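In this view, the complex is presented without one of its protein chains, the others remaining in place.
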Amino acid sequence: MRQTLAVRTAPGVAPAIKTSRQSLFVITLRQLVRKRTALFGLGLIILLVLTAILADVIAPHDPIETFVDSLMAPPSAQFPLGTDMLGRDVLSRLIHGTRVSLYVGVFSLVLAIFVGIPLGVVSGYYGGVIDNCIMRVMDVILAFPIFLLAIVIMVILEPNILNVVIALGIVRIPIYARLVRGSVLATKELQYIEAAQALAVPDVRLLFRHILPNCMAPIIVTSTLSVGTSIIVEASLSFLGLGTQPPTPSWGWDLKSNLLLVEINPWITLFPGLAIFFTVLAFNLFGDGLRDVLDPRLKD
Amino acid sequence: MQRRQWCFGFLVLALLLGSSAWGADTPKPGGTIRLAIPGDMTFFNGNQGPAPGYNTFWVWNNIFNGLVTASPPPEFNVIPELAKSWDILEDGKIYVFHLVEGVKFHDGTDFDAEAAKWNFERILDPEVKSWVRVYYEDIDKVEAVDKYTLRITMKKPSVLLPALAGYFNGIPMLSPKSIENHGKDWVRKPSGTGPFKLKTLIPGDRVVLEKNPDYFKKGLPLLDVAEFRIMKDPQTTMTALRTGEIDLMMRVPVKLVPILERSKNVRLVTGPELAPAVALINLRIKPFDDVRARRAVGGYGLDRAEIAKVAFQGRTEPLVSILPRGVPDAINLNEMYPYDPEKSKQLLKEMGYDKNNPLSFTILLGNHDTTLADIAALIKNQMAKIDVDAKINLMDTTAVVDRLLVKHDFEMLVSGFGSLVDINMRSVSFFYGAQSDYMGINDLNLQALVYKWRESLDQAQRRQASADMQRLLADQMYWVNVSGYPFFQAYRDYVKDFVFYDQTAFLLEKVWLQK
Partner (left out) sequence: MREYVLRRLLLLLPTLIGVTLVVFLMMRFIPGDPVTNMMGEMFSQEDADRLRKELGLDKPLLVQYGKWLGLLLRGDWGHSLFTHQPVLTDILYRLPVSLELLVLSTIVSLLIALPAGTIAAVRPNTWKDYSAMVVAMAGVSIPEFFLGVMLFLLFGLVLGWLPVSGYIPLLENPWGNLLHMALPVIALGLPRAALLTRLVRASLLEVLKMEYVTTARAKGLGEKFVILKHALKNALIPTVTVIGLQVGFLIGGAIVIETVFAVPGIGSFGIDAIIKRDYPQVQAFVLVGALVFVLANLVVDLLYVVIDPRIQYNAGDR
């Protein structure tokens, strides 16, 4: 029976035989250290996380405080990157903006993983009607234009960052479900699993101890790459007026509201744009590095 | 002999030069004007149905005429249009309009008193659900005395002309046959008497109007075609204007004004504001039923000057009165509520609110305008200074409309509002229980003043009633205005004779292109 499922998983990553998890982790780490770009990405991520946590301490001013006498002021000692149209310190807003972006990027991921993986495992392992039902639901979600979902959620529930997270999380669930399901289906057939079944190892144990770890690699890779996309989507939603609430400092919102004045003062638009760029870049570099490392490992 | 020839030649030359210089300002007929309009078209219904919204209104402003119209701001005097003259009898109980003769609708039928009567009755007919019906409820009956004389009898002596002239084109004259001919589709196939006819309508893309060669004002319009392109992103629109892809931008957001001011070949127009930026407080929600809370939050606690300076780049001024400064009968009441955070805190303390027990409320606003978001952010900060905790709740426009107009479920609403030509236009909000009573105002004195206004044919008396209403509204802080909301339009310098009417009208009949 020819398997055509491989083409549906993330490209370049194939399911594989599980080796001892501990040594995999150590070897991964060692290989990762050798890749400079990935290290750079990781370093940047750590820097961003620290910035987000220590925002209140590092930022020179309160990001929502208006300095009425310094509207659109050029950079100075008091305002290292100048102020925006409402007289708010650009640097402080950049620093605090890290929180929103990371929050959205990471937690939408967490939601997607915690719902998507179990669904994928169940679907792949049990097959049959359950599989069909779950996959149909996944199709329905995938067929949703993301912005439709975002508006609706924003409008039904109280609009805030949490709901952007939920919206983005829901949209990603099918990706993880499908990914995991593919891996599960592939490994299910493997002999040692059949052997374990013959030995009457309970299902749950089977799922979590043996099958799941095989999917780790593609999940990890997809995850790090998704964070970047989530951040960009949040910025796009803000551009359409559907994302974070003002006056919460958000790079997406600042990008949009300052864009109108880009000719008068390009810098206040450029900085949030660059912030988004570097954050996404960091996650992409790290994710890429991870993939390069985990991939050849698993290919043997 | 030579000298005479020389003089003669000189004279001819002077005449030629003079006439060509003159010729530069002589209206040149012909051409297509391309306008950028920032929203979709809704219904070309001449107010005979739901509200069309400003964008559609500006387009059908050029397709329909009313019996009378308003002169440009700041006066807004009533001037004849399809009615060449009128008589007011019995102190305003009876109005007799003498119509212009020989006018035809775009579909070829005659405009006469019967047609005019039909239009009036449509607006008054509850089945038609006209959104302006509420302004004409004092009309008792409408009769066509003869082919060109229309007689309107009011229930009691009252004012009629300001509404017909200035409130959203009043009662535009539509061809009665157009509904017969087109059935349900009539809102997309309008037939009026105006300078332009509707040629094409592509939803989401453009509306094209073409010249009406039989327009009753001879010599007008000058343009052949008016093409309204639907362009929602202001940045794109502004760029298109600067590159000459479009000739006129119908609504310029305040933030883009500095850029357009510096652009070559582009003219920016504005005027004293007719529309406010509001921070309406809902009297139905405690503690805002107590005037002290309203005065603390909406009166002394708002630093209006800061908002005018920061959110509007100083292009407007603080506004306490319900009427923005461009409205003819507006009076300046700013000294009633100077910015005084100490006084606010004192009033709140009297009511039991302070730092440990802060008053807390939510600011509601739509997501279509970043300036409103800026205002809300500033208000939140200002509230913090008087120990009040304000949260911001941004929703999509329809949801806001639902909360404001339908459910009256909000605490404070930050929004722009429509342009006013007088206080009566806004008076529908002063009656307790009316759907337009957004804030839940219940004040019999106010209602009495409204009736007084509607019954005063003498303009000075109306002014007095208006001033009294403004004072009462400000004193009780029923309607919280923050500042004016300036309105800008921009066009290329070869667009000539464009008259700025603020949002109240958009007329192309006299416009021509010097190209």
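Letters A and B name the chains as they come in the text, with residue numbers starting at 1 for each one.
Basically, a contact is a pair of C-beta atoms (placed from the backbone, for glycine too) under 8 Å apart; a residue touches a chain by one contact, two chains touch by 3 or more.
What you see is a predicted model; the values in this text were computed from it and never measured.
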Touching the absent chain when the full complex is considered, from A:39, A:58 or A:137: A:137
Per the touch definition above, residue among B:110, B:290, B:340 or B:402 touching the missing chain: B:402
Interface residues of subunit A (partner: the chain not displayed): 1-2, 4-5, 7-8, 11-12, 135-137, 139-140, 142-148, 151-152, 155-156, 228, 232, 235-236, 239-240, 252, 255, 259, 262-263, 273, 276-278, 280-281, 284-285, 288, 291, 295
Residues of subunit B (touch criterion as defined above) contacting the omitted chain: 40-43, 50-51, 53, 126, 129, 131-134, 184-185, 187-188, 202-205, 229-233, 235-237, 239-240, 242-243, 245, 395-399, 401-403, 405-406, 418, 428, 435-436
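Please note the rule applied: only the chains that are shown with their structure count from here on.
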Centre distance in Å when subunit A and subunit B are each reduced to the mean of their C-alpha atoms: 47
Touching residues on subunit B, where the partner in the complex is subunit A: 234-235, 253, 255-256, 258-259, 306, 309-311, 313, 367-368, 370, 373-374, 376-378, 380-381, 392-396, 399
Contact set on subunit A toward subunit B in their complex: 64-66, 68, 71, 85-87, 151, 154-155, 158-159, 241-242, 245-247, 256-257, 259-261, 263-264
